[in-house]
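Of the protein chains in this complex, all but one are displayed in their positions.
Order as written gives the chain letters A, B, C, D and E; numbering starts at 1 within each chain.
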């Protein structure tokens, strides 16, 4: 089985981290292909950046999905996942949705803990979009700055642990999701310091991708995720143009 | 006062129609500037197409907003409006949000009537996103094909009137919105054949844009619509790059 | 264009303030007619007082709406607006609904800041009634007393600014509405001290009234805001009796 | 124990029917006092009429509540009940709220069946106001005309039974409320022809009034139903003026 | 009239307290029969314990409901009430639902105050299950330990009063429910120290049981509370087996 992780950010080091965590999470024999946006921003944190990232998601999937069994939008609030699900024949999931749905099986209310306050409103819109606001305990963003997106999880570990504990004690979370691809792999290292289950978005997405691929769902030919009618399109890559125009 | 209508579709004739209806709607002295996406699809109707359109929205605003007092995302489900609201210093509204909020002042429950079933799920997500599902009576899509997006309102008028009446009689709508820029200007011609107020998205958006500009709201420097922190970005126009990178 | 502001409170000085702020807000040529309840309480702040005020609203509209193009219920939680919308042939809007719907175009979550704690539950019911609780960040009421309803905005300015800032910082408001007609005109004076857009209820209502009048919506003859069937009624003014009994 | 039924409609025959059904429902020794609005409309069916009725409710309670243990707003969508609950020292309940809360103990989803389509939107707002929309299966209004409000239950019995059955079969109601005071006493006569429990609004309200009186709840001195601060008021009866102005 | 209180806990002293409070609450001539679970836990406080308690509820009702007019599940979050309502021919209500619905007639928002933090999530699920989350101000659990479930109300009185006051002042409760059968009878003793109405779950349930019995609702033969089709069942008492298998 081949899983495509499409990182709509331009930071290759984050993609590498995602790939490593995903490889550690999946079953033997599952192959992880991780690709990085050619364009856009180093790390999406706002609605405006997500607009650019969503288009990158489609671009990456058009270029790399052939031969894969399932694809993952590898940025936490899932830019472009709905459009990708329409266009592609294989299942497409978002990292946030995979993490949240996994969390729902581990407790009644989940919190999302992340490392930058700018992301809170964008994440909240993602929770709303998924219809899961009733399951959300809180979104907690660690304040303070960090030197490097590649070392943010080491720099902020203690602050993240504090935020997780506050989510449990003050917000009544039963489970905590660590949000944002730069935190991939951190959950395992913090588990003994937080008193509820932690969900790693990348590991959850990798495993949920395996689930979807293994269930072999058919591509919808009706309903709102059937393939859009073919349309002329300009200003996109040849591969994406092909996706939009094929019958 | 100058209002910018940014049409994220590539069909210039639709932009012309929008401009004409907007000009007829606004106060004397208000100037309408209407621009058309350089790239993308002729008419956005699905989530995937909206991903491409959202990026076009940002591109158009970066190119044309200077000197304008307010901007309108001139496609019905408002692709990119949240991101645009972050980036720009002037108010930005969506055509669907303007139409829905106007409808809320004319009745308790509104229906949206449009001309293609593919748009129903995308429109529904837009209603949800605006937190207005509790005010929605129904979305009714006229079935059947049309020859030309530029004449769809003439071709489908009787079917649209029937759909409006069904929205009132069967779905308990107090007011009906005609959705989709290609229907701009039609509401006035149908008013005597539908027994509740009709809202024209373009006219409502033009007038609401005037409201926002006249109230001179300050640009947020806090909250979720403050300008994003400056970031490097690639693969976008120089003007948009400038928007993302400015302090 | 003539806009009728019907103040269901008995304080003429508040009506005068409303009229002045409305005149400053509207387009050239728009005429503001502002009338004061003959009976009732100086300033509505509770559900019981709103019952009396709602009847005053109908009374004022019956007496003064003839010749007007649109009417505004000029008390913040809109007593009687639904009934007025049924009875009258012209559009009728409430000051709170106009403020809230305007705020929705300026941000995702709005707070309402006002000057008396008694109003909080009544305001909350108004938000609920409009189906906008999902967009509400908070209602913040400044505590403390004031000497005179006519000078409340000067007496409490600093406390109101603090409340606005808390709404942004603690409640995650993107925009703040100053609630209550006695605060009319204050938003402009506070804009540089609050980091998000402020909405003045009277200015927003005046402008939204212009929008509705300019769109020339037809009077519903079906749906829940069609005119009630004529009925005999006693104990009301001749003008209101006429409204209830006409075909 | 004395229960005051305040009928905000002017039809004495409906008040008489209410009194008779209430007397048959209550415990031995409970006294029913039923009073009729001096002014207003024969039968409230719209929002506008409810505005007038709400003021009548306060008027009736001011005149007649002294010496009573509990009061009932005896019109189905409870005009003025919130304000009355603030003003009075005794518990005040609405006929619709009593019926709905009683229905909730008899099943998961309730329908309301009534005899005039004009009442549907007003009833729906009442369900929403009570936060019970999640328990509502449907509101079904029998169409067709009737000769006399006093004989409507006899004239429309078969049509009402059909509507109740449709609520069960098509809308998945577990229990059906007969809405509107003119239908008081009908539930008992229809029970063997509808396959789920029926709730008579008047009987339910009479019994719930007994419950509240027997529990001797204290008058709130905090929270949103504490007595409003005393205020000058004009244009109301001396008794109501007294209620508004007392400490 | 005979009311059956089925306590799914095994603590006879709590049953005795329930019976005493219920007898003091009901009308003259109403008989209270109170029975205690043969098996299970001394006091249900978690979802797992509620699973066991729900089965005890059915068992107790099967053994003792014959000859009774109405039954009450006498543990606060109502374990097994839905199933019991299907199986029995007489009305069955839960103590929590009776308390909450009674509270809804005394104010807009209610809080639940109880004596053990473990119960908070289970109580919250009960509020959700009843569709009343929109009416909930808060659930406040007094922390700290107590020596004996039979004297918990005396041991914790001051702490409970503080929690009630905080519910009013901080959470905007209009009315407070004392949750949990061990607190039965306490509301009356605290009324002068809490500024809003207090609801005693046992007294409310006893009175609501009288209401339901007095209304003589028919047993549903359609809808979701009709009797389940007869089925073979093993591992339950002969009486319960009889309930499941009868036509």
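Everything that follows uses one rule, which is that a contact is a pair of C-beta atoms (placed from the backbone, for glycine too) under 8 Å apart; a residue touches a chain by one contact, two chains touch by 3 or more.
From a predicted model like this one, the values you see are computed outputs, not experimental measurements.
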Residue of A:8, A:83 or A:107 touching the missing chain in the full complex: A:107
Residue touching the undisplayed chain, where the options are E:52, E:161, E:191 or E:239: E:52
Candidate in contact with the missing chain, chosen from E:86, E:155 or E:171: E:86
Options A:49, A:69, A:120 or A:174, residue touching the unrepresented chain: A:174
Residues belonging to chain A that touch the chain removed from view: 25, 27, 82, 85, 91, 93, 97-98, 101-102, 104-109, 130-132, 134-135, 168-169, 172-175, 191-192, 195-200, 203-204, 207-208, 210-212, 214-215, 217-218, 220-226
Positions on chain E where the hidden chain makes contact: 10, 38-42, 45-52, 54-58, 80, 82-87, 118, 120-122, 125, 128-129, 224, 228-229, 231-236, 244
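Simple rule for what comes next: only the chains that are shown with their structure count from here on.
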Interface composition of copies chain D and chain E: same or different, split at half: same
Centre-of-Cα separation between chain D and chain B, whole angstrom: 44
Chain A and chain D: spacing of chain centres that average the CA atoms, whole Å: 52
Where chain A touches two or more other chains, by residue: 120-121, 125
